[in-house]
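The structure under discussion appears below in the form of structure tokens.
What you see is the complex with one protein chain gone and the rest in place.
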Amino acid sequence: MPQRVAIVGIGQTRHTSRRPDVNDGELINEAVSAALADAQLTMKDIEAVIIGNMEFFEGHHLNDAMLIDYTGARGKAGLKMNTGGTVGTMEVISGCYHVASGLFDTCLVIGWEKHDEASTTSCITTITDPAVDRPYAVGALSGLAIISMNYMTRTGCKVEHAAMVRAQASENASRNPNAHVRDRLSVEDVLKGRMVLYPLNLYFLCPTSVGACALVLASETKAKKISRKPVWIRDHITVHSDYSGALFTFPGETRETSHMVAGRKIFQRNHITKPIREIQVFELYDPCAFLQMSWLEDFGICDQGEAWKLVEKGVTAREGEFPVCPSGGVLCTNAIGDSGTLRVAEAALQIRGDAGEHQVTRDVKAALASGYGGSYWTDLLLLSKTPD
Amino acid sequence: MQQKTTDELITQEMLLKIPYRWAAGEHIGEFLRELRRSGKIYANKCPKCGRFRCPPAPVCSRCHTKMEEREKWVHVGPKGTLLSFFVAEQSFLVPTTGDMLEVPFSVGVIWLDGAPVALWHQLEETNPDKIKVGMRVEAVFKPKEQRQANIFDILHFKAI
Partner (left out) sequence: MRQETANQEPIITPGWIIMPYKYSVGALASKFFIALRDNKKIMGVKCSKCNLVIVPPRSICSKCYSKLDEFVELDGKGTLLTYTVVHYVPPVEGLKPPFAYGVIQLDGADTGFTHILGEVDLQSIDVGMRVEAVFNENRQGNILDIKYFRPLASNL
């Protein structure tokens, strides 16, 4: 019988463009210290440490070796993860496995990135097939642009709707002191952005940030003993996609993305029939404004082609009926290795009622957090206020 | 603490330069040899679920069945329909050369005639106003003597 797992400590650094005052380890240590303080634990209480970022993004392979002093992992168990955009959520899921297995009562999970230290787009270009795809890839941007264009063609969504998504994200981020890009932007401001990859201008894309996020996970027994406000990881799922079918479905073919499978399965097995009513907040991994809409549909929050209408009606705003990324999301803060961890952290803060200025207006009993990335798979986590 | 902000901070700049040799393998290798040999684009089919792959693949990613053998590969294209595209207007460092990307650079996802398969490739047209999803395009090959069995044997796709 697996143990239940709770989040008992949450810590993050502020997110910004550059941090020359700290090296990678010192950056991580800020988040680790904050998470331990939040959990009212010390490093001695931690039994396993999971760390991850995007392999190579700082021009540095196997950087976990040199980070041990700062993560506190010396002499302890744990893993290093490098699974692309999902790395942050994959770490939390891996931490869950460690604790749920009964082998560990506490596990520290750390996601981080220092995007200022190398060329993000160049690094991501190297994930593609060197013989046939690499010459035509422009990092993650090419995929995002292709899906965005396809989303508009399929559903009738207009560029203006993506601008609404970004304007709303900027409003949310302006309330979040740890967010990176915090300028309030109007829909008009967004539409005037400099073109990067047509149809995506700068504002439709996530920034490249520097930051770290750490979570302390604990078993049910331990959590009930040490935490006043544990947030329960009720369920989680990982669904892979194939390399050839990850981005595209042919006209006439039934659309079945990894997000669709993940949403369907997690709602089914948790007896959730109307996710939009039964879940109060979704910290969705949204690296591009169009994708926030497309992926809400794919996860089954609404029907295909309906998400841009929800955005129009303000349903996904912080005060709306189904707030999406009240933190400002990946659209405003993207230190990739911590983007997924941060989704879980921010969803958990909403459940605790500790999100401060960007707390949603409704009582949050259940929340979702997702991750997606270049490894072509989906992570989806369901968090709740009560263990069952 | 106040002194800290005025203290010099050291950031070291370095360059990573690593050569690699990627074996295209049996299937993509043969796909590339055909580009050079016949100037034809090939796809293959899963005998169980009917899904096609281009470039041809050994195993179906959906039902894990062995895909059809070389003699059953089907010729697709050179004409096709544009399913989606992007036009890069900002330049980025190209990691395989160390140079900056020459912009504008446009890439399309092309549904090749003959099978439900899509190929990503460069588009000749770089003005986004002149590129439309659904437009008909055609592969332009290099002259045979210049072909090297790589993906650049197709120069680009041009509007029909």
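Order as written gives the chain letters A and B; numbering starts at 1 within each chain.
Criterion: a residue touches a chain if its C-beta (ideal position, glycine included) is under 8 Å from a C-beta of that chain, and two chains touch if they have at least 3 such contacts.
Model, not experiment: these values are computed from the prediction.
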Chains on display which the left-out chain touches in the complete complex: A, B
Which residue of A:60, A:154 or A:264 touches the chain not shown here: A:60
Candidates A:4, A:98 or A:114 - the one touching the absent chain: A:114
Contact with the hidden chain (one of A:2, A:20, A:251 or A:356): A:20
Hidden partner chain, touching residue among A:106, A:122 or A:341: A:122
Absent-chain interface as seen on subunit B, which is shown: 4, 7-24, 26-30, 32-33, 58, 69-70, 93, 95-98, 149-150
Interface with the unshown chain - residue positions in subunit A: 18-23, 25-26, 29, 43, 58-60, 68-70, 72, 74, 114, 116-119, 122-123, 126, 130-131, 134
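Basically, only the chains that are shown with their structure count from here on.
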Mean-CA-position distance for subunit B and subunit A (Å): 29
Partner subunit A, residues of subunit B touching it in the complex: 4, 9, 11, 14, 16, 20, 22, 24, 28, 31-32, 53, 55, 57, 61-62, 83-90, 92-96, 101, 105, 107, 109, 111, 116, 118, 120-122, 128, 133-134, 150-152
Subunit A - residues contacting subunit B, complex: 20-21, 59, 119, 121-123, 125-126, 129-139, 141-142, 145-147, 149-150, 153, 194-200, 242-245, 248, 250-253
